[in-house]
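With one protein chain removed, the remaining protein chains of the complex are shown where they sit.
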Amino acid sequence: MPDSQMSEQPLLEVNNLYTHFDTPRGVAHAVDGVSFTLDRGKTLGIVGESGSGKSVLSRTIIDILAKDGSVLHDGEIIFEGRDLRSLPEKEMREIRGREIAMVFQDPMSSLNPVKKIGKQITEVLVKRLGMNKNAANLRAAELIDSVGIPDAEQQLTRFPMHLSGGMRQRVAIAIAMACEPKLLIADEPTTALDVTIQAQILDFLREQQRKRNMSVMLITHNLGIVSGYTDDVAVMYAGKIAERCSTDELIAHPRMPYTEALMNSAPQLSDPPHTRLQAIPGLPPNLLNVPDGCRFHARCPYVQDDCKTDLPGLTSDDNPDHTFACWHPLQNKAVGGGVQ
Amino acid sequence: MPDSTNTTEATLLEVRDITVEYVTQGQRFAAISDVSMDIAKGETLGLVGESGCGKSTTGRAIIQLPTPTAGSVKFEGRELTELTHTDMRPIRKRLQIIFQDPVSSLNPRRRVKDIVAEPLIISGMTNKAEIDAKVREVLNAVGMDPDITLDRRPHQFSGGQCQRICIARSLIMEPNLIVCDEPVSALDVSVQAQILNLLEDMKERYGLTLLFISHDLAVVKNISDRVAVMYLGKFCELASSERIYEAPAHPYTAGLMATIPEIGDKSIDNAMALTGEIPSPLNPPSGCRFRTRCPHAQEKCAAEEPAFSEIEPGHQVACHFPLLGE
Partner (left out) sequence: MQYFKLKLLHLIPVFFIVTFASFMMLNLLPGDLVDAILLDEESAPPTEEDRLALAKELNLDKPVIVRYALWLGNMLTGDLGRSYVTSQPVTEALWQRIPISLELMVMSQILAILISVPLGVMSGYYANSTFDRTISTGAFGLLAIPVFIAGTMLIWVFAIMLGWLPSSGHWAMEEDFWRNIEGFILPALTIGLVEVPVLMRVLRTDIITTLQEDYIALAKSKGMTTSYIMFHHALRPSSFSYVTLLGLQLGNLITGSIVVETLFSIPGVGQLLINSVDNRDEIMVQGVITFVALVYVGMNLAVDLMYAVLDPRVARRA
């Protein structure tokens, strides 16, 4: 399968994807026309605040949202040339876990508290790869060992409560790695962890990604993490991609005012104490009732009249790989606290 | 920036060797032990550390929730640990606390005006017009329009707005000290900046003193005059925010700083990065509590507990081999 034709194609191509929730209070536009591509072996960062739609986007791609009719979709998710959205459930299940795996934010709640760790790993191996029980147990111990947890064999018979948060997240990664997926979606994988453990987990994820030539979608609210661990980045705001380019380019030359504001609002260690933070005034828009025009206009310091009425699409100017959704983009200049 | 001659003038809070013990699974253990600090009037002291280090316990012990098992807490010269509940009550007004989760710390069934006015009513104020005027004043101060806010209930507000309401509620008694327990950790970055700026403004306007507790060193450095770093229930370093950033003397502080992902950093400084996990507070390591994760640990560290001592004026550290290079 991996012929030259295939390898030129991006692993994942999302085209004009919509995910709307039909709620009693109206329709929530959680993901609202999102398009991007992810190449093999690359890490794409998806940055945004809560309510930006970044988590819904990841759950839409791996297709684990409710199927009771309350979730409405449109658009394409092309994974290795196949549109996942049009696959029957049985084929999609073959992809889930095996081709695309996911790591969740809180390892305290993403592991089943009443199932032994070994069972939570072996069930993937048995059900998905058709291994027998003994082989699965051996492989599970190997996986546990490979994510840096000591005494792998003993760990198999323990319950998640016996492990620390960092160790649980390693187990969650071991589960995700069990079928050697081509794409790993990591949804805020370190937000619930302490900083020193966060660094260990992120380093470990990067090492695995390089070793296996896996693609990673790293969802986070932390631009510092994006800066250190991703190749490309998409900034999301109120269900839409606001800016998309390589990570270095974004840090050096943000074009969308929201990106700039996000960078300046986070306190940086290198700033002197009592540095006034450039807070973004107001609140992100309510997804049940998105404003006309640019979704950021009510909070944008550079807002002009057309921003209030016309919705900007993703465009670019000098650099075709740097797209942004803004009528009045920032000029190519360096901003942000941490840039040398 | 506060004038350094001013801040050292009067000590508002004097904490000496407080220890808080709990019993879990039939075992007694100290959540914090021998914690001492002074906070000057108008100062912000930051308290930083990872989960389970005892930073929240310290904050609560200061406001006597619960009273520490041992040690002394002097607030405006009065010893709080010996006060009865009744004697403590008038002092509580001057000692407020705000919590991490603003939404769950507001009663969802009450209107904002009742929530904010509650401390006044408990303290015996009855004049309705006066109460109303005070509530409006503090709501205005925290940037919430009283006309829109007063009759609504907490669920109609976002997390950041709820935190503003919590701050308004704590301000209404005109406190001297506010213990801020992870006040911005549950908020988005853009909203976090609003609340941090607001706290700075309120400090100026009401002459507040803050004990600011957070796991985020960058946030703590931004808001604090001095920073204390905690590990496994003890202080390991205390210095001015600038000094602690420029020249961290404790390997833990240095490691913590090295692991924070910063915008523009291409990778984390692995030489300083901390390995391993935080040991259980039920059974802390012998000698220096950090030695199991310390890249510089030596025999002495296991045998002998380092004293918390001054290595330069205003810079204390608990380490046998403090990092001294600039």
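So that you can tell them apart, the chains are marked A and B in the order they are listed, and the count of residues begins at 1 in each.
Simple rule for what comes next: a contact is a pair of C-beta atoms (placed from the backbone, for glycine too) under 8 Å apart; a residue touches a chain by one contact, two chains touch by 3 or more.
Bear in mind that the values here come from a model prediction, so they are computed numbers and not experimental data.
Across the whole complex, the hidden chain's contacts among the shown chains comprise A. The missing chain, though absent from the display, is touched by one residue of A:P113, A:G130, A:P150 or A:P320; that residue is A:P113. Note that of A:T43, A:Q105 or A:Q278, the residue touching the chain absent from this view is A:Q105. Residues of subunit A that touch the chain left out of the display are 59, 62, 64, 68, 93-98, 100-102, 104-106, 109-115, 123-124, 127-128, 159, 161, 172, 175.
Following the convention adopted for this analysis, only the chains that are shown with their structure count from here on.
Separation between the centroids of subunit A and subunit B, computed from CA atoms only, is 32 Å.
Residues of subunit B that touch subunit A in their complex: 1, 50-51, 158, 160-161, 188-194, 196-197, 200, 215-219, 221-225, 241-242, 245, 255-257, 259-268, 270, 273-275, 277-278, 293. Residue ranges on subunit A touching subunit B, taken from their complex, read 49-50, 164-167, 194-200, 202-203, 221-225, 227-229, 251, 261-263, 265-281, 283-284, 336-340.
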